[in-house]
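Omission of a single protein chain aside, the complex is shown with its protein chains in their original locations.
By letter and in written order, the chains are A, B and C; residue numbering begins at 1 in each of them.
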Amino acid sequence: MTTRTVLLFARYAELLGAASVEVEIAAGATIADLVAALRALPGGASLPANPVVAVAHAKADAATVIPEHAELALLPPLAGG
Amino acid sequence: MTTRTVLLFARYAELLGAASVEVEIAAGATIADLVAALRALPGGASLPANPVVAVAHAKADAATVIPEHAELALLPPLAGG
Amino acid sequence: MFLHQHPLDLPTLIASVASDDRGAIASFVGVVRDHHAGRTVLGLEYSAYGPMAEQRCAALVAQAETTWPVRVALAHRIGPLAVGDAAVAVVAAAAHRGPAFDACRWVIEAVKTEVPIWKRERYRDGSEAWVDPTAPAGVHPTGSAT
Partner (left out) sequence: MFLHQHPLDLPTLIASVASDDRGAIASFVGVVRDHHAGRTVLGLEYSAYGPMAEQRCAALVAQAETTWPVRVALAHRIGPLAVGDAAVAVVAAAAHRGPAFDACRWVIEAVKTEVPIWKRERYRDGSEAWVDPTAPAGVHPTGSAT
């Protein structure tokens, strides 16, 4: 298991009460596994089932295996422009 | 026959050497008749066969009968914008 | 009203149509380019059939504002211009970007086909020519150097 930091923004940061959180995931875990771990955190149950996750500044699919050293972030629905 | 003033612009004004010209046209004459009269003027032969004519600030068809009191103008191909 | 002897000012045009309930502002500026039809342009001069040009511009703006839920501002320079000067500016303000873009684009196309304005270009070789979009070379063949 490794501890990974996940950056949070906007509504999701409010839901989990922080700008980032730490979660434990197994080696070779996928984005789906990461989301499951996040949803198990206090306030995490309010997260949608398939939130968008950014890996190294690019949106990643649920099946993507999480690279060891990539920055991870949870992105609420975008509302720029 | 009535004498009508026709306003000229850009290249056509250069061809006929004036900002406006006078032509004689019969009562009930059409735009086509007007154009024929213009092409008969000195330098008029260089005018295209179907130049655009504006009648009271609106483009008119060749078959349009010329109203008595409308302002007449010969418009070279437009090049605004 | 639409024809201007003096330089166009985009912020002023935008301010004339912007409002708190119109958050999408699309604009187009046509600037004098340094080349046309393969020749280096030093500058140009716009002439217009003034009364008809004003009337046609007003009609185009009115038509755009009824076709889309927009407010439109339009300005066209007349007289001599240098390379880099703004020749025409169109601004369309709407609640949403679709109508703003559509109206803006429609107006600039309509100006080119409807508004009696003409352009005489001066080239580096000293020659001049009337721009003629209907001519293959984009300029009237016999550009005279008068």
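Operating definition for what follows: contacts are C-beta pairs under 8 Å (C-beta built on N, C-alpha and C of every residue); 3 or more make two chains touch, one makes a residue touch a chain.
None of these values were measured; they are calculated from a predicted model.
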- Report, in label order, the displayed chains that the undisplayed chain touches. A, C
- Contacting the left-out chain: of C:G30, C:P99 or C:P116, that is C:G30
- Item | Of A:I25, A:L38 or A:A73, the residue in touch with the unshown chain | A:A73
- Residue, one of C:P11, C:G38, C:G126 or C:P141, that touches the chain absent here: C:P11
- Extract the touching residues of chain C with respect to the undisplayed chain. 10-11, 14, 18, 20-35, 83-84, 95, 97, 100-101, 104-105, 108
- chain A residues touching the chain left out here are 7, 9-11, 14, 54, 57, 71, 73, 75-81
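As a working rule, only the chains that are shown with their structure count from here on.
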- Taking each chain's mean CA coordinate, chain B and chain C are separated, in whole Å, by 25
- Per the C-alpha means, the centres of chain A and chain C lie apart by a whole-Å value of 50
- CA centroid of chain A to CA centroid of chain B, Å: 73
- Among the residues of chain B, which are close enough to touch at least two other chains? none
